[in-house]
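Every protein chain but one is kept in place in this view of the complex.
Chain nomenclature is as follows: A and B, assigned in order of appearance, with residue numbering initiated at 1 for each chain independently.
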Amino acid sequence: MHLGEILTTRQALVLMTDFGVRDGAVAAMKGVALHVDSGLSILDLTHEVKPFDVWEGAYRLFQTHSYWRDGTVFVVVVDPGVGTSRKSLAAKLHGGQIIVCPDNGLLTWLEPQIESVREINETLHRLPGSSESYTFLGRDLYAFVGAKLASGQLAFEDIGEVLPSIQKLEIPPAQLENGVLRGVIPVLDINFGNVWTNIPKALLEQLGSPDLVQVEILEGTTSRYEATLPLVHSFGAVERGQPLLYVNSLLHLAIASNCENFAQKFGISSGAAWSVRLQPASTM
Amino acid sequence: MHLGEILTTRQALVLMTDFGVRDGAVAAMKGVALHVDSGLSILDLTHEVKPFDVWEGAYRLFQTHSYWRDGTVFVVVVDPGVGTSRKSLAAKLHGGQIIVCPDNGLLTWLEPQIESVREINETLHRLPGSSESYTFLGRDLYAFVGAKLASGQLAFEDIGEVLPSIQKLEIPPAQLENGVLRGVIPVLDINFGNVWTNIPKALLEQLGSPDLVQVEILEGTTSRYEATLPLVHSFGAVERGQPLLYVNSLLHLAIASNCENFAQKFGISSGAAWSVRLQPASTM
Partner (left out) sequence: MHLGEILTTRQALVLMTDFGVRDGAVAAMKGVALHVDSGLSILDLTHEVKPFDVWEGAYRLFQTHSYWRDGTVFVVVVDPGVGTSRKSLAAKLHGGQIIVCPDNGLLTWLEPQIESVREINETLHRLPGSSESYTFLGRDLYAFVGAKLASGQLAFEDIGEVLPSIQKLEIPPAQLENGVLRGVIPVLDINFGNVWTNIPKALLEQLGSPDLVQVEILEGTTSRYEATLPLVHSFGAVERGQPLLYVNSLLHLAIASNCENFAQKFGISSGAAWSVRLQPASTM
């Protein structure tokens, strides 16, 4: 194989897990991948997804994948059902990215972009010699298969049979009703404590992009935060420690406090239990 | 040097330390390595070994190395004795992997696989200009030497003199006596809180692979946990929050709680003070 071929056939392999990097688990996955092809470029999305939190993992993948090249291969392992009968799959997106992961909801946010899904044939494609290990499919199956795909040694179509449907998390879409926007908190911008919603900027524009917005954050049916916030372009538009509403880097609405950790300050978290209500502040 | 030579002579350089990644220490090591050869592929095993914990570092290395290619060069720096007279060494394993590290017990678990050990000649092989720095051999010696080895610029035999013996930690081997299995807890599967033992699956098979096993975990001579656990293939075989015994990804016995952090729940840790007793549950 000469250089031209290597440069054109290889794709980056990007790993996301809930394994952390305090032990050798992620390193073992990388070692397996480099066994398949020592020239592979392996990068990390994150390994700090909260353990077993498929909801968070699904959103991190959705949030980041579009910044990668078209043929990129993602191996995503957040897998509370490891060792049970849940399936393993590879999904090809329009544009050519491939996601390798367990079938447990990790593709929920990406579903509209999926071109084709196949179940991985574990008999054919498992790391040789790993058949007695049941608890580390990230190493024994997903990294191995991902590396074969990224290196061009295995074609997507040869992964296994077409999978007619996939598991999905139940996530209510953002909605506008009677002048009120409702959405969920899929994740926090965790290092800074900003609260991200799934409400697109475009929905707020239907309400005329008000300067001041009444914001309520709920855990279940209990109100956890309520205030009228300015809609601003950047954190620096308000004083340090002051709260604000802004458009985040995914063009969704988000809530923050300038140079402070809003989520920590007000005890806000993310996931199925959390929701947000927004409406233009009344201007009486 | 043309492409073919580069692809065949270069080996991956894998780093493990207790430095963490909150400062520039690991980055300085990588910068030094890329100075030696800008085309080197540098990967991380982990940098989150507990500071000064040679016991943990030794096991992490043992646990992960076999998943890497034969010629891989590992630089391992957990070095409470930095600046003292303890030696620096490079060890070549059967198969061709090389470990560069201080001589302080880090190779304890790997000893049976060692083909040859040499003491690094620090006069010959130190990063030029670093002679006044005494506290960062990871950068000034180990990364530099590791990169020279991985790039093919230095042969293992030219590292220094053969070292006739190495320092080792005292670790009692797992044993089966009068129907009772005894072992130690070399590390936790730290992100999930699973408790790993050094007892091979094969030893339990000598007791007939019982369905139910009586488990006791001790700190010194004090019992910290005692229960009868099912021996299962996967976490999902029991209800959430229920404890279980399983075969981990190294084919050793391990104790966990499904979708819970067992070690945290019961205050279990790892290292020299901790041990485990297992026996088939009596079936009266």
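Here are some notes:
The working rule: a contact is a pair of C-beta atoms (placed from the backbone, for glycine too) under 8 Å apart; a residue touches a chain by one contact, two chains touch by 3 or more.
No experiment lies behind these values; they were computed from the predicted model shown.
In the complete complex, the hidden chain is touched by one of A:T46, A:N121, A:Q167 or A:Q214, namely A:T46. Annotation: of A:G95, A:P172 or A:G236, A:G236 touches the absent chain (contact as defined above). Listed residues B:G83, B:P172 or B:G220: the one in touch with the omitted chain is B:G83. Looking at chain A, the residues touching the absent chain are 3, 7, 12, 14, 41, 43-48, 60-61, 63-64, 67-69, 72, 187, 189-192, 201, 233-237, 246-249, 251, 259, 261.
Think of the hidden chain as still there; on chain B it touches residues 2-3, 18-32, 34-35, 38-39, 42, 51-52, 80-84, 132-136, 139-140.
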